[in-house]
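All protein chains but one are shown at their positions in the complex.
Our next item is subunit A:
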Amino acid sequence: MPGKPRKRSPLKLPEKPYIALGLEGSANKLGAGVVKHSPDGSTTVLSNVRHTYITPPGEGFLPRDTAQHHRQWAMSVIKDSLQKAGISLHEIDCICYTKGPGMGAPLTSVALVARTLSLLYHKPLVGVNHCVGHIEMGRQITGAQNPVVLYVSGGNTQVIAYSQQCYRIFGETLDIAVGNCLDRFARVINLPNDPSPGYNIEQEAKKGKRLLPLPYTTKGMDVSLSGILTSTEAYTLDKRFRPDCLAAEGEDVITPQDLCFSLQETVFAMLVEITERAMAHIGSKEVLIVGGVGCNERLQEMMGVMAGERGGQVFATDERFCIDNGIMIAQAGLLSYRMGFQTPITKSTCTQRFRTDEVRVAWRA
């Protein structure tokens, strides 16, 4: 009907409390969380437990070892989350698991756990798109209504906006993800992976002073990051590079801190720029940052300045919700479960490639 001011959400208030268990394990974090939707429309996070597989400095996580880590920790993480929530598995309404995208082996081991629990306790399964989980959790926590979403993590870099039952991708990386770029550079300069390589880059960057010229590659609303990584790596072979930061008086040197600083400034400026372009294109004033790189305070700060200049505001969450977790899967899963969506056990597969725009977002107007 033309002229109708605003469509009502197709999601009705629940007639009874709904509780969902969410299981996440698409990368090196294993997460379990319990979320409750009450009849008054409120959402409560009952528990959010996570265990991260941390590799030694200079090494990334390999699929097989990560899957083994998840199998080893699945029982204790799930038990812990149920205990913290103060409920038993009999009380929950559905079990939500990450269907994709992510690394194959870790995904399948978590899906196996979900299937087993579903059969043991006769609970329906709900397969969830990881990216949609991030977006729904971010919207829930920050209360942003219809934001442009910048989803930045180790495996994804996308600018997303909602339109007609679908999260449409306006811009994305053409090669590697931004978290991947930062993590790999952390490995090159031997930063520890604990608590996360990205966090350590952020701390190093605070000590950097000098902005070194790096490529600046925005292509419309897309970005390309692999060349920047290569250029930054090339600086570590430069004669002026001092891994130990020691320099004689007046000597022209490049330190790892300078490189972290330059890498962050350049890459984040590109991300803010494509987000701004999407905002201008759509006419939205809200930005929501989700995903692991989203807890970087420098990125949040830059985004805040940009949103301020446009008279809008930025929504961001902290590491509990930014970094992969179980409740985001529970939240997105429960929303689709309440719309009548279930994944039959014969279809409870996972997939490494599962685009954000393939999901029908039935629960939004």
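Here, a residue touches a chain if its C-beta (ideal position, glycine included) is under 8 Å from a C-beta of that chain, and two chains touch if they have at least 3 such contacts; residues count from 1.
Assume contacts and distances are computed from a predicted model.
Q: Please identify the absent chain by the protein name in its UniProt record; candidates are "M-phase phosphoprotein 6", "Ubiquitin-conjugating enzyme E2 N", "Membrane magnesium transporter" or "EKC/KEOPS complex subunit BUD32".
A: Listed in its UniProt record, the absent chain's protein name reads "EKC/KEOPS complex subunit BUD32".
Q: Which residue from A:R310, A:K347 or A:R360 sits in contact with the chain not drawn here?
A: With A:R310, A:K347 or A:R360 as choices, the missing chain is touched by A:R310.
Q: I'm checking contacts with the chain that's been left out. Which of A:M137, A:C181 or A:M279 qualifies?
A: Reading the full complex, the residue touching the unseen chain is A:M279.
Q: Which one touches the absent chain: A:R71, A:K84, A:R115 or A:R168?
A: In the complete complex, the chain left out is touched by residue A:R168.
Q: Which of these touches the unseen chain: A:L119, A:L211, A:A234 or A:I345?
A: Checking each option in A:L119, A:L211, A:A234 or A:I345, the one touching the absent chain turns out to be A:L211.
Q: Could I get the residues of subunit A that touch the absent chain, sorted low to high?
A: On the side of subunit A, residues 1-2, 4-7, 101, 156, 163-164, 168-170, 172-174, 177, 211, 216, 218-222, 265-266, 269, 272-273, 276-277, 279-283, 301-303, 305-306, 309-310, 352-355, 358 touch the unshown chain.
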